[in-house]
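A single protein chain has been omitted; all remaining protein chains appear in their positions.
Just so it is clear, A, B, C and D label the chains in written order, and each chain counts residues from 1 on its own.
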Amino acid sequence: GCGSTSDSSSASGSGENGGSVELTNVSYDPTRELYEAYNKAFAAHWKEQTGQDVTVTQSHGGSGKQALEVANGLEADVVTLALEGDVDAIKDAGLIEDGYTEEFDNDSAPYTSSIVFLVRKGNPKNIQDWDDLLRDDVGVITPNPKTSGGARWNYLAAWYYFEKQGQSEEQIKESMKTLYSHVLVLDSGARGSTTSFVENKQGDVLLAWENEAFLSLEEYPGEYEIVIPSVSILCQPTVAVVDEVVDSRGTRDVATEYLNYLYSDEAQRLEAENFYRPSNEEILKEYTSDSESRTITEIPEDNKWIVSDGFELTNIDHFGGWTEATEKHFVDGGIFDSIYEEK
Amino acid sequence: MSTQSCKAGLPKLSVASDKEGFALKQNEQSGAVKWLLIAFSAVFLAVMLVLPLVYVLITAFREGIQPYLEAVTDKYALKSIQLTLEATVIAVIVNTVFGLFASWSITKFQFRGKKIISTLIDLPLTVSPIIAGLIYVLTFGRQSFLYPYLKSAHISIIYAVPGIVLATIFVTFPFISREIIPVLTAAGKDEEEAAALMGAGGWTIFRRVTFPHIKWALLYGIVLCTARAMGEFGAVSVLSGHLRGKTNTMPLYIELLYQGYDFTGAFAVSSILVVMAIIILVLRSVLEYRGRKNEE
Amino acid sequence: MKKKRKQRRVIPGFGLSLGITVTLLSLIVVIPLCSLVVFSSQLSFSEFIETITSPRVLASYRVSFQTALIASLINAVVGLIIAWVLVRYQFPGKRIMDGLIEVPFALPTAVAGISLTHMTVDSGWVGSIFHKFGIEIAYTRIGITIALVFIGIPFVVRSVQPVLEKLDPQYEEAASMLGAGRTYSFFRIIFPEIFPALVAGFTMAFARSLGEYGSVVFIAGNTPFKTEITPLLIMSQLQEYDYASATSIALVMLAAAFLILFVNAVLQSRASKIVSGIG
Amino acid sequence: MEKNYYVELKGVNKSFGSFQASKDISFGIEKGKLIGLLGPSGSGKTTILRMLAGLETADSGDIIIDGKVVNDVPASKRGIGFVFQNYALFRYLTVYENIAFGLKVQKWPKDKIRARVEEMLRLIGLEDTAKRYPNQLSGGQRQRIAFARALAPQPQLLLLDEPFAAVDAKVRQELRSWLREMISAVGVTSIFVTHDQDEAIEVADEIIITNQGHIEQIGTPKDIYRQPDTPFVAQFIGQSSIVEDFRRFAGFAHAGSNATRAAVRPEYISVSKQGEPLRFPVNTETGVVERTAFRGSEIELTIRVKDTLLTAKRLLDDTPVSVGETVRVFIYRLYAFDNEKAYVIENEALTSPDSVVI
Partner (left out) sequence: MEKNYYVELKGVNKSFGSFQASKDISFGIEKGKLIGLLGPSGSGKTTILRMLAGLETADSGDIIIDGKVVNDVPASKRGIGFVFQNYALFRYLTVYENIAFGLKVQKWPKDKIRARVEEMLRLIGLEDTAKRYPNQLSGGQRQRIAFARALAPQPQLLLLDEPFAAVDAKVRQELRSWLREMISAVGVTSIFVTHDQDEAIEVADEIIITNQGHIEQIGTPKDIYRQPDTPFVAQFIGQSSIVEDFRRFAGFAHAGSNATRAAVRPEYISVSKQGEPLRFPVNTETGVVERTAFRGSEIELTIRVKDTLLTAKRLLDDTPVSVGETVRVFIYRLYAFDNEKAYVIENEALTSPDSVVI
């Protein structure tokens, strides 16, 4: 009973009016709520523009894992992943053409984010910064950098902190090892970690996407607090059209528009409301507060949730871009592996 | 090699026997031990098996009936139920066909390679579901030599419904044959020989002579196969691609809800799965009880 | 002597049934399993050895084997008691108890995993009790073990139960006529009779536990070196696109499953040699 | 005057649910005797044996062994040897361990156990099987091991439930004599159950005949064979033809008692060809041979006499008789019975003085 033709290839032309089209968006873990909202907006937009009904099928999971599944045959028209490095993996498999980062604005990152700490109400362990994670009484929750994009950002942010402390590479590795030895649960995706921390009450601190942390604040008002470390990293989730798939399914137009529309004002606001930082400076400002407090206990009434000052954000360029960073830290036998191997 | 070894592999659902004979009499002498053991068993089963069931149901209705209904009638929930049922039905059909033919050839004929075949039939029982998923990824994925052909024929197997069905078939593959083979082995082949001698054809022999012997074993095999197929998580998870509404079976959808902070939804869908499985188990008991009664 | 005539098969349907059997078997089991071997051969032998003996992998074997072993041992003991209770005693609620044994089959592993996790976290129904005594269940090996006990219990009960039911009461009567007490005759006479079935049930539970994923991922902390089971490691290798490692480790697991089955087969054949002369 | 019984049952009853398997069973057995419990299937033989052994509890009545009422003594404490129908040898123990089992339980010292087991093995002539498992033995050998196992702890009473049921015809024959000799050699009081009359007659010192839960007759094999007490025994024992109205036969017309039916055994019928000299010329009947069957050493004849079919035998070396031939039939003796009792009745020719003998 195997071998029926896949039903995801049933795009019925992109005729001027009427008809329908299906699109598959393979994304990373925390964007579930964002794309649920965005897909509605986009459907309306596309209907208006072409008269076609568009149905978007979502798939979420650890970003790295998602990328590999796409590379391995999961038929995604577009990927909206946690980092460029993951899209590169798909590119390396030959599914995406070179130069995809130039295809859309802002290096094909329609929204950005950063890494923050989520702690329990009242911050009982008084966790303020990265070095607090080295304390023996602190249990840390973060996903597996091998499979999760967020986890890689977490890792690099921590690395950068220790670097800033003036530690040598050996010392940094030592610190990282200590940090990871405090990790209680190493899930395969950001959402898995959030569940472990929030629902299953594991650990004292969750290293989280900013958006994920705010979402928890929203879902569990009064139960958690966000602590912004003194140093973090600007996360640039990257989107791309999967050329091989759209070409074979004839969905390039809608797929391209799907990603393009992420930069529209409507979408940018939607992203901000889902706690992603819009790439549109104007809209970014609408949500930026002037507070300098690095502890956030609730979502501000005025919806200005973005704290812009009082801490330093590095970015991937500091690590020489994703190719280099992956090569050094995350490949098999990279630094991350060595952190585990020597136990 | 594993033909024999797995003989006791699949649990037998047996109707509790009433004849106690000697044992009962002896136990009269040591009521204390008896009740101690019964109590131990009851507590163990209550905590290990009943409590999780109760937990699922209670959590499902924690927020009342309305959210429950919403959760289980959600578009994606219905899709996942449909997919699960599809995969289960196909797996049961394939495995029933396989089970019947396999047990027929193994118990009614002598041939070379029989041992190997029975070993291979049992193999999926001991293979981790993850590995079960993995082998299909390897066989049909992009890096497989088959991929270009599949691609040009527009056939998707992994990260699509066929992969899910395949994985489900694999993990439940031996369930039915393993129930039937011991019954047929015990029954021997005299009756079939007698029928063949009288000139009966294969189908007649099967329908009139063999089938009545195996019907309860077959029913039990189907029940186990169904229950396991509906609940399969690991193998399907590897192959699914988690496309919401397309390749999410119920267990995967439950995971998705669970991770989307929708615990009510997760447990609501779980409760459906639990109830379906319990219905099947009960149905089977009733059918078997009735059938056995009729036979007497 | 003339060449032997070919044995005619009396019962019809040999070609058809064997044909269908072999075809399905090849398509669903044999060919896919072969790709496992093919893929693991991407690695050289030394790489293969290195992969399957790297510290994290070794640690995952330890976790998997340890928890599976403990769980199956618990199952062997508890399963034996339950089977005994179900066969030998008459008490109210017996039928229900008998029907319950199948619950782990009916309850999907993921659901089982989630609900067991919820129950055993520090704030859970069961976890809170143990938490008072400083025992953590969820996200520890204890949790994994509990999940494995859950999925393994029917194997033991259902393999011992029929043997116990069929066990001729005369063995016990004979022992008691020779003056043996109940305990003595249980260990000397009954136990050897049900031992092969117990081993078979234990083996199945063990093999299943080694491979179990669904119920364990939720309750295991999934922390490398501590609570990462081998199937999860294979899963993460898979998700890391490291097929060579995934298949290598999968091969080890497969070999382990075979070994377990083989040991069982040897024990069964020993037992059957003693009682029937055919090994 | 009461005898000095070693084993005694007094008014024992036993029901399974509403079915009464033993009805008011009373009998006594002297020390050293070998008793056969004989009866049709389901007549309650095994039940009696199991109550004696303590494997079943009597509903009422007393079981007395060696002067002690043992009603409340558990099976394991009665010190009785029991040989089960299918032996119930422990399958996972070797022959040696099987025989040693009872001794180990009684905590005999190791060397004594060894000596005793070896002695038993010698006794049953199976010294070289000590290390084997039961399934590696033939049926007859297993039977002997079961016997040795039961005897090893030196019980004062040995019970055997159909000890020969599971062995095949040829071996059974040998085993019977063997067991008979063994038991008299050891001198243990024994009761064995059988539903085969040849077996009971051949092996037992005394036979207890059971039927539908009660005892029909107790006596030596010869008594039982020659003097059946009840209609059941008259018909059950021997290979009888049943005659509806025996008074029609010459020589039985004036028999006392009002019984009309009778059992006639082949060995009490003499068949002569026309012209052969007759021992009792009076009271012979004529009959027509309906069937002859070769029975190895004899020829079995089915003869119609006065509309009744009788079975008789002639020796192989006698002049052959053929089907349809008219022959002369003389019935020496028959067992008449009514609903309650059986009576031995001899042909009047044997008892009245006016019968002429040539």
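Criterion: a contact is a pair of C-beta atoms (placed from the backbone, for glycine too) under 8 Å apart; a residue touches a chain by one contact, two chains touch by 3 or more.
Note that this is a predicted model, so its numbers are computed, not measured.
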Filtering D:Val105, D:Ile201, D:Ile215 or D:Ile303 for touch with the omitted chain leaves D:Ile201
The one of B:Arg62, B:Arg208 or B:Arg290 in touch with the missing chain is B:Arg208
On chain C, the omitted chain is touched by residues 1-2, 4-8, 10
Interface residues of chain D toward the undisplayed chain are 41, 168-169, 177, 195-198, 201-202, 221-222, 225, 238, 265-267, 293-298, 315-316
Residues of chain B touching the missing chain are 190-191, 193-201, 204, 208-209, 212-213, 295
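The rule is simple: only the chains that are shown with their structure count from here on.
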By C-beta contact count, C-D versus B-C, the higher one is B-C
So, in whole Å, the Cα centroid of chain B is separated from that of chain D by 56
CA centroids of chain A and chain C: separation to the nearest Å works out as 39
Among all residues of chain A, those touching at least two other chains are 2, 71-72
Chain D residues touching 2+ other chains are 55, 74
